[in-house]
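All protein chains of the complex are present and in place, except for one that has been dropped.
Letters A and B mark the chains in the order given here, with residues in each chain numbered from 1 onward.
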Amino acid sequence: MSQLPPTRRQVLRWGLLGAAGAATSGALAGCGLGSSDDIRFLQNKPEVIPYFDKLTAQFNSSQRGVRASHDPTTTPLTPQFVRGTPPDLACYNYQLEAASFLARGALSDLSDLPEAKTIAPSVQALVGQFASYKGQTSVLPYSVASAGVIYNKELFAKHDVAVPTTWSELISACKKFQAAGVTPIYFTFLDGWTLLQGIWDYVSGGTLDVAAFFKRLKDEEGKVDKNSPASFSRNFGDACHKMVQLYRYRNANAPSLNYNAGNTEFAKGKAAMYLQGPWALTPLAAANPKLQLGSFALPCTDDRADTKVRVNLDLALWIPNDSSRKEQARTMLQWLMRPEVMNAYNKQALATSPTVNAPPLADPRVAGLSSYVQQARFYQGASTYISMTIPLGNYIQTMLTSGDVPGLLNRLDTDWANRAARSAAA
Amino acid sequence: MTATTRRRRSDTAYVWMLFPALALFTVFVTLPALVGVFFSFTNYAGFGSWKWVGFENYRSLWHDSTILGSYRFTLLFAVVTTIVVNALALALAIGLSSKIHFKRGLRSVFFVPMVLSGIVVAYVFQYFFSFSVPSVASSLGWTGGEQSLLANQDWAWLGVVIVTAWQAIPSAMIIYLAGLLAIPGEVYEAASLDGASAWRRFRSITLPLVAGYVVVNSILSFKNFLNAYDVIVGLTGGGPGTSTTSVAMGIFNGFNNGDYAYSMANAVVFFVITVVISLLQLRLLRGREVNL
Partner (left out) sequence: MATIPTPAPRARSSAATGERRSWKLTTVLAIASLAVFIPLYLAVTMALKTNAEASSGSGFALPTSLHWSNFSTAWDLVHFPRAAAVSVVIAVVAVVGSLAVSSMASYAIVRNWHRKAFRYSYFYLLAAMFIPFPVIALPQVKLTALLGLANPIGVGLLHVLLSMGFNILLYTAFLRSIPFELEESARLDGASTWQTFRQLIVPLLGPMNATVGIFAFLASWNDYMMPAIITADAQYQSLPVVQNIFAVSLTTNYNVAFASYLMAMLPTLVVYFLAQRWVLSGVTQGAIK
C-alpha cells in the first residue's frame, strides 16, 4: 500500500470537519439580528432600549437604501475597536471611555454636517473637556441629562422644610429631618456608581470649578504630587470633608443596598432626599405612582450664585473611522438629529436637547433644574474625568466609612500621576 | 526507546502529524505572546495611534496600589486555597476509602462540584452568602453574621476561598483516592493488630505513602488558583473595594477600559512570576520523585 491515499483521506476528513464547523457557525450567524448590509446602530442605555427599537423601525420605514439594526447589548466598546469592528453609528453615553476613541483619532469628523452647527457652544464645549483630536468635531451631543437632588415633596411639606438654597440650609434641613425620625438622604452603597454620580460629583461640582481643575491637571502632564498646585490634595479637601459631613445623614442600611433596592425603598417614602438623576424617576414612579417628587441643585456653599447643576452628555452621536458604511450612518445621524425626533426623545427622557433653542425642562419633577441648564450653570461630574481603571467608587466608600480624607486624596494623586505618565500621548 | 532507534528511515508522515500542533501553537500562543511583549513598551490602546514609552508601564505598575493589591490577594488566595483544598480532599479521601456504608453513593455525591461551571456555582453562593447566611444568622440572634461576608472588605476573600475550594476539592480528592487505594490493606491490618491508634496509623503509614500525591496535587492546584477569575466574577466582582481583585481580573479590567499596553505589561510580569513559581515547584517535584 502506498502512503498517499490514507493521507488524502485524512485531509478530506479534516476538510469535512472544518466544513461542519463552518456550517455550524453559519447556522449560528443565521439566528442573528438583521442582515449584514444593515448599519449597526449601537444604543444600549437600558431604560430607553424599547424606545430606540421603535425609533430604528421608524427610521427604516422612512428610508430607501439605508437600513439600520439596533444593537442594545452592553458588551464593552474598547474590544470592538481593538477588533476593528466598532458600530457604524453610536448613540452612546459620552465620557472618558468614548473620549478615548476620540483622542486616538478613531472617530470620523462630522464638522461639515449642518447639524453640527445647531449645537449650543456651551454644550459642545463639554465634549472638548475630555479630549480633542486635531480640532475635529467628531462627537455630537444628543441628550443632556441634568441631575440634582430628588426630594420627596410630601415629606418636605409635612416637616415644614423648604428647598435648601445654601449649604447651611441643607445641613439644617438634614438635622430637622433627623430630629423628626426621617432619614434625610438615601444612599445605595452596593452600586459604586451611585456614589460617584451622587455625593462625589454633586459636592465637588458645587464646591470647585471641576472643568478648570482637570484642565490644569492635564496641562501638568502627570507631574502631580500632593504639593503641586493642581492636585487633588490641594483642591478637593474642602469638598471631601463636606461629603463626609453629608454622609452622616444617611440611611442605616446604606452599605447593603443596591440601586434597584434603593429605588424601591425611596419610593416607599423612606427618606426625604435622594442623590440621583432623572433616570431614577421612571423606576420610582413605577414603584409608587402617587409619589410627589421634585429636583433641586445641591448647594455646597453659602453663596447662592455658586450653585450649579451636574450635567452629562447622556447620549452623544459618533461614527467611527473604521465603519465601512459612514455615508449611511450619517443619513441616520441626520435623521436622529431632526428637532422633532430629538426633542421628543429628550422630553420623554426628562432631559434637554443640546441645540441652541432647545425647549426647557417642563416636567414638574425636574423643572427645578431647568433654569440652571438654560443659563449654562452646569458642570460635568468630577468622576467622569477619572479613568475607570482608578477604582474611585471603592476609594469613596472607604473614605466615607473611615472619614480618612487625606488618604483618598493621596491615592488619587498617585494614581493620576501614574496613569498620566504612561498615556501622555493619548 | 531502544525500539525506536532501530527505525532510522525518515518518514514525512511524522512531520505532518506534528505539524498542526506546532503551527497552531506558534500562531496562537508564541506570536501573540511576542506581540504582547512588544506593545507593553508602548502606550497602545489596542487601536488608533500609539508611541514608544519604554519602561513607563512597568514603572507605573510598581506604583499602582490596585495592581500590587491584586498580586497580594492572588498569592494569598492561592496559598490558602491550596492548603484548604488539600487538607479537606485528603481527609475526605481517607474517609471515602475507609470501611463505610453507601461508599459508592457518597463518593459520587462528593464528585458533583467538579462538573459544574465555576461562575454559575459562584452566583448560587453569592446569594447564599448575601441573603441566606445573614437571614439565618439574624433569626438565630447571632450578631456579626447579619452582615454579608462578601460585603466585608477584610473577609470577602474567605468567601472566594470557600467557593473555589468547594469546586476544586473533588479533583484533588480523586488523586488522593487513587493513592490510598494503592496502599496494600495488609499494612493497615498489621498496624491495627499492633494496637496503633487511628492518628498514629495516619501519621506513620498513610501520610508518608501519600506525600508524593500531596506534592503533585499542591502544584496542580496552586497553578490553577493563580489564574482565579470565574469564581470571583460571579461572587464578588473583585470587591468590596478592590479587596478580591485577582491579577487576571486586573488585566481584563484594564483592557476593557482602554489600558491595553499597561495591561500587557501586567501580563508579562504575571507570566514571569508564574514561570518562576512553576520552576520552583518542578524542582520540588523532582526532589520528590525518588520517593514515589
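Rule of thumb we're sticking to: a residue touches a chain if its C-beta (ideal position, glycine included) is under 8 Å from a C-beta of that chain, and two chains touch if they have at least 3 such contacts.
Every value quoted in this text rests on a predicted model; they were computed, and no experiment measured them.
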| item | value |
| --- | --- |
| Displayed chains contacted by the hidden chain, counting the whole assembly | A, B |
| Candidate in contact with the missing chain, chosen from B:Val53, B:Ala151, B:Ala168 or B:Met264 | B:Met264 |
| Contact set of chain B toward the excluded chain (per top definition) | 1, 3-7, 11, 13-15, 17-18, 20-22, 24-25, 27-29, 31-33, 35-36, 39, 46, 92, 95-103, 106-121, 123-128, 131-133, 135-136, 139, 166, 171, 174-175, 177-179, 181-182, 184-185, 212-213, 215-216, 226-227, 229-230, 233-234, 237, 247-248, 251-252, 255, 260, 263-264, 267-268, 270-271, 274-275, 278, 285, 288-289, 292 |
| Chain A residues touching the omitted chain (full complex) | 1-3, 6-7, 10, 17, 21, 24-25, 28, 31-33, 46, 73-75, 79-80, 82-85, 258, 260-261 |
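Quick note on the criterion: only the chains that are shown with their structure count from here on.
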| item | value |
| --- | --- |
| Length of the line joining the C-alpha centres of chain A and chain B, rounded to whole Å | 37 |
| Chain A-facing residues of chain B, complex | 13, 16, 43, 45-51, 53, 56-57, 59-60, 63-66, 147-148, 151, 153, 239-242, 253-262 |
| Touching residues on chain A, where the partner in the complex is chain B | 3, 7, 76, 78-79, 81-82, 84, 97, 100-101, 104-106, 190, 192, 255-256, 322, 387-391, 394, 397-398, 411, 414-415, 418-419, 421-426 |
